[in-house]
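A single structure is presented below for examination.
A single protein chain has been omitted; all remaining protein chains appear in their positions.
Our next item is chain A:
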Amino acid sequence: MFTGEWDGRHEGMGAGMAGTIPWERVRKAGHTLTTPLDPDDYLRFLNPLWTARELRGRVEKVIPETEDAATLVIRPGWGWRYRHRPGQYVGIGIQVDGKFQWRSYSVSSEPRRRGRTIAITVRAMPEGKLSSHLVNGLEPGTILRLALPEGDFTLPDPPPPRMLFLVAGSGVTPVMSMLRTLDRRGALSGDDAPDVVMHYSSPTPDRMIFRDELEALAEKHDRLTLHQLHTDTDGMLELEHPEKGLDGICPDWRERETWACGPGPMLDAISEHFEKEGLEDQLHLERFQLKLGDQGGEGGTITFRNSGKSIEVDGATTVLEAGEEAGVGMPYGCRMGICHTCTLTLVEGTVRDLRNGDEFGQPNEPVQTCVTAAVGDCTLDI
C-alpha cells in the first residue's frame, strides 16, 4: 500500500494531506484576530509544536548507537512533511548561548506517510560543539528547530538493478534510510530484487553505527552484500588497489549506480577515481548542499571589502560558496536560507535569491549569502 510513496511523485501533497485543509483555513481566518502576527505565534505558547512559522520538533528519545553517536527520535510539529525521500537530510537548529546554530543531518528513519517521528543519527565530532551537544547534552523533551528535508542524494524508483554504496563513519545514515525503505517494501528479496553491495569503513567495529542491523539485513537478503573495513587495523580504503580496492570488493563496480557518503577527503578521492574512469554520471555524492532552482544570477566579480579578496563566479554559485572559495571566513549556518546566520551587508551591486528570483540591491542591504548569487559585480562587507 505504500508503493511509490517515497519517490517524490506526490511531493507537494504532503502539506495538503487529507484533513488538514479546513484546519489551514481556520488558521488563516484566525490571522484576522492576531494580525500582524499569526495565530501560531500565540499557539506555540500553549504547545511549542503548534506552530508552522518556523518548524519545530520535540526530542522524544535519545538512543545511544556507539560510544560517540546517538539517534535522536524527533516528533516534528505543525507544517512538517513526513514524506522525505530516503537519503535526504534535514536541518537541525538549536540555541547555543542564545544563538541558533544549524547543521544538516541525514534522516536515518524510513519515510512513513502516517509517521509521527523522524530519526537522525549524529556522531559527536571532536571539534563539533553542536554535534557533541546533540549526542550528549539533549534531554528528551527539548524543542529543536527543523528544516524540511532537502537533497537529491536519493534512490530512484524503481531502484536500479545493481547498486553500490560506499560509506564511512556517520555517512552511513542516509544509506541506512534507503536500505530500511527497500527492506520494508520487500524490494531486497525476490527474483527481480536489485543487487546491492555496500562498503562500510569505520575505525573499529564498535564505532560502526547500525552494525547489528546491517549484518542482520545482509543475512536476511542474499542480494545484499556487506563489506566492512576497520580502518584502525586494516588501513583506509585504497580505491585503486587491485585486491583491496574497488576492483577487489566489487569487480563489477563500473556497471553499478554508486552512492557515496562520508568524510570530505574520502568523497574527493571517490569522485576523482570515478572521473578518471569517466564514470562520474553513475556517482551520487552527499555533501549537504541545497539544490537551488534555476533562478541563477548572471555571475560577476564578488569583492569582499574588508578582507580585500575577490573572485569571479558564475550565476549559479552562491555568494557563500564564492566567499569560501576565495578563502574568506564566511559565517554560515543552515546553508538553506532559514537561519540568517550567513547574512552579510551587500555594499554595492545586486544579488538574486536562487530560490525564488527575488533581487536585493539596495545600498547596504543585508543579504543571506547561502541562497543568493551575484547579478553582475557586487561588493560585500566582510
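Note that in this section a contact is a pair of C-beta atoms (placed from the backbone, for glycine too) under 8 Å apart; a residue touches a chain by one contact, two chains touch by 3 or more; residues count from 1.
Keep in mind that, in the parts below, contacts and distances are computed from a predicted model.
K.L.:
Can you pick, from "Na+/H+ antiporter subunit B", "Menaquinol oxidoreductase", "Urea ABC transporter permease subunit UrtC" or "Acyl-CoA desaturase", the UniProt protein name of the chain not displayed?
P.N.:
Result for the unshown chain: "Acyl-CoA desaturase".
K.L.:
So one chain is hidden, and I want to know which residue out of A:V73, A:M163, A:A260 or A:C339 touches that hidden chain in the complete assembly.
P.N.:
In the complete complex, the chain left out is touched by residue A:C339.
K.L.:
Counting contacts across the full complex, list the positions on chain A that touch the omitted chain.
P.N.:
32-33, 35-37, 41-42, 45, 53-54, 93, 95, 97-102, 333, 338-341, 343, 345, 356, 358, 360, 362-366, 381
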